[in-house]
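Notes for the one structure printed next.
Shown here: the complex without one of its protein chains, the others still in place.
A and B are the chain letters, set down in written order, and residue numbers restart from 1 in every chain.
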Amino acid sequence: MKQKLWVLAAALGLGIAAAAGAADTVKIGLMAPMTGSWASEGQGMKKIVELLAEQQNAKGGVLGKQIEVVTEDDGGDPRTASLAAQRLTTKGVAAVVGTYGSSVTEASQAIYDEAGIPQIANGSTAIRLTEKGLKHFFRTAPRDDEQGRMAAQTIDKLGFKKVAILHDSTSYAKGLADEANALMKKKGRDIVFFDALTPGERDYTTILTKLKGANPDVVLFTGYFPEAGLLLRQKKDMNWKVPFIGGDATNNADLVKIAGKEAADGYYFLSPPQPQDLDTADAKNFLADYQKKHNELPPSIWAVLAGDGFRAIVAGIAGAKSADGGQISGYLHKDLKNFSGLSGPISFDAKGDREGEVYRVYKVDGDGKFVLQKL
Amino acid sequence: MKPRPEVLGAGAFVALMAVAPLFLNAYQVDVLNSIGLYALLGLSLNLILGEAGLFNMGHAAFYAMGAYTAAILNTRYQIPILWTLPLSGAVAGAFALAVARPVVHLRGDYLLIVTIGVGEIVRIALVNDVFGITGGANGIFGIGRPRVFGYVIRRPEQFFYLIWGFVALSIFLFLRLKKSRFGRALNYLREDEVAAEGSGIDTAYYKLAAFGLGAAWAGMAGTLFAAKMTIISPESFSFWESVVLFMIVILGGAGSIAGVLLAAFLVVGLPEVFREFAGARMLVFGLVMMVMMIFRPQGLLPARGRRFPWVASAGALKQ
Partner (left out) sequence: MEEFFQQLTNGLAVGGIYALIALGYTMVYGVLKLINFAHGDLFTYGAYLGLTLLTSLALTDRLGFAAGVLVLALMVMGLVAVLGALLERAAYRPLRQSPRLSAVVSALGASIFLQNTLMLIYGARFQVYPDNILPAATLNIFGLYLPLMRVLIVLASVLMMVALYLFIQKTKIGTAIRAAAIDQDAARLMGIDVNRVIMLVFLVGPALGGIAGLMVGLYYGQINFTMGWVYGMKAFTAAILGGIGNIPGAMVGGLLLGVIEALGAAYISLAWKDAIAFCVLILILIVRPTGLLGERVADKV
């Protein structure tokens, strides 16, 4: 038995000591939730970034070297994320893409910043992430305050008076709900309901019954797609016809699958534009390639934004003619203007936020298609 | 008297750990830091679960109490983070005493679900920004770096010495405690509560004391965690954390300090080692947990029958 323990201990030691060998490649890190609750997002991110790297390498890579994507699992939890970040910093990556989830990203920010490695987050919309003055932090995702403004504006334009707001107590959904709540109250909208559901459950009829009692004209749900799908489905079973508006975390192809086409019909949501609504040749070609390789569309826009982060990094390395973190960050801040991203033009401001109006309003039609609205 | 092998082993372990940061990169040191924090938490839970035999699967609640106390004091009142250690411990301990008082007499599995419940209630309270001081789901950020004698602790290897120094101190104190009258009373309680009561041990008092002390230690570990992460949020204190700590204590061998240390290495270290398996890493981890338990049902380094059962080579005596 003693021997077994030693073998285990030795295996552990070896694993930790397994260091990365330097080679003639440019390494770009990807930090993504490969396991845990958000594994579907993480796996989509990985597929997209690896396909983009493959294509870039076929075109000769960057700086005359091949690109190597180094993926680390952050498990969708902050502590694992900080370890994943430490691990990437020791692997000699030029820059890092990721990750999904604001608090997970936040746990890794300081580590990359202290190591001087540029990080481009893809699914992290919390406002404060870019309010800390970090030199090396960027994001291709928009910010919650912009989305909150957009939500209030959309409800205004659609002419709803009594609004119910439902979030799920996550950092992201609560932030968005608070933002929209404050803006709508200022404009004199009647907020008849403001509360949170517990994510990860199956039965939300209790909540719907309570919502119905408040008798709103519209329900703004700021949480994620699995719950949104169930809410729509159970709302239909209740024969309750109130319209729902969702935030960008409900922009996921699985939403319609979960809700069913009939129940999803008429659902509005805010989101950065869908890849298929972009007319750039880049985006169209890439999506066709992706579909050919994986036989499905990317799970969500967030995975596509990871792809944009990757492309921005490649452009940064090529533009700065260096794989040095400081130079890449400098280039991204100052010189990368209206770069053609899959999700639209990309420029970063001094804080590292993406410039420009990103949000659009979508409505689900009877066939379960996401249709861009002109309001 | 010849030095016992376990003493030699312990010496070698201490020497190895002392120089480890010189040979490891930042990531590897940070894994050791994570292991150190879990070892600390495991040791504190060991007092409750291992020594006193009280089924506690909500230890993250006490850990969270300490971390939040430290974070609130630091960010609101600018109290240096390490100065908050005693208070974080006291708050976590007092909270544990208050919640354990009415339920500590419950039979094993009923106590288990109550502690799970306490853990969940604390987490939900944190998420819902109870009293407006916990920052809700965002948590608390901008926690100051600790200072020791004027030096700012920032890098992984600096934290390594802070954390493992605290682990060493804890081991020393817990070993003393184990051999004391108090420690023996707890073991008696665990082995046979009825007989312990019959021999005049105030079981309720000792159970509560174990709860309070273990929770206080977890609270202090929380302070170190807050100092290291500089941001804390409720998801770091989920039910899963309590489960991991529970596994560490039982896997190591309830009541065995060396066992808890080894198990902390395995439970925190293995998922890192298994990163090579990518998506399958947790699958392999689950399998390894099962297999280890089946081959070592008493725990990897069981406590019983040894005077200094805190070294990996201790088994040599019997073999």
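Please note the rule applied: a residue touches a chain if its C-beta (ideal position, glycine included) is under 8 Å from a C-beta of that chain, and two chains touch if they have at least 3 such contacts.
Predicted, not measured: the structure shown is a model, and the values here were computed from it.
When the whole complex is considered, the residue among B:Ala52, B:Leu251 or B:Leu301 that touches the unshown chain is B:Leu251. Among A:Ser169, A:Thr222, A:Ser271 or A:Ser343, only A:Ser169 touches the chain that is left out of the view. Contact with the undisplayed chain is limited, among A:Gln55, A:Thr198 or A:Gln373, to A:Thr198. In the full complex, chain B touches the hidden chain at residues 49, 55, 102-103, 105-110, 112-114, 116-118, 120-121, 124-125, 127-128, 192-194, 239, 243, 246-247, 250-251, 254, 279-280, 282-283, 285-290, 293-294, 297-299. As for the chain not pictured, it touches chain A at residues 35, 37, 39-40, 42-43, 169, 195-198, 200-203, 205-207, 209-210, 213, 226, 229-230, 233, 237-239, 254, 257-258, 260-262, 299.
One rule holds in what follows: only the chains that are shown with their structure count from here on.
Rounded to whole angstrom units, the spacing between the C-alpha centres of chain A and chain B is 34. In the complex of the two chains, the chain B residues touching chain A come out as 24-28, 30-31, 34, 127-128, 136-139, 141, 154, 156, 229-231, 233, 235-236, 262, 265-266, 269-276, 278-279, 281-282, 295-296, 300, 312-313, 315-316, 319. The part of chain A that touches chain B in the complex is made up of residues 1-2, 4-6, 8-9, 11-12, 15-19, 34-35, 39, 43, 71-73, 77-80, 82-83, 86-87, 89-90, 103, 106-107, 110, 114-115, 126, 128, 169-171, 174-175, 196.
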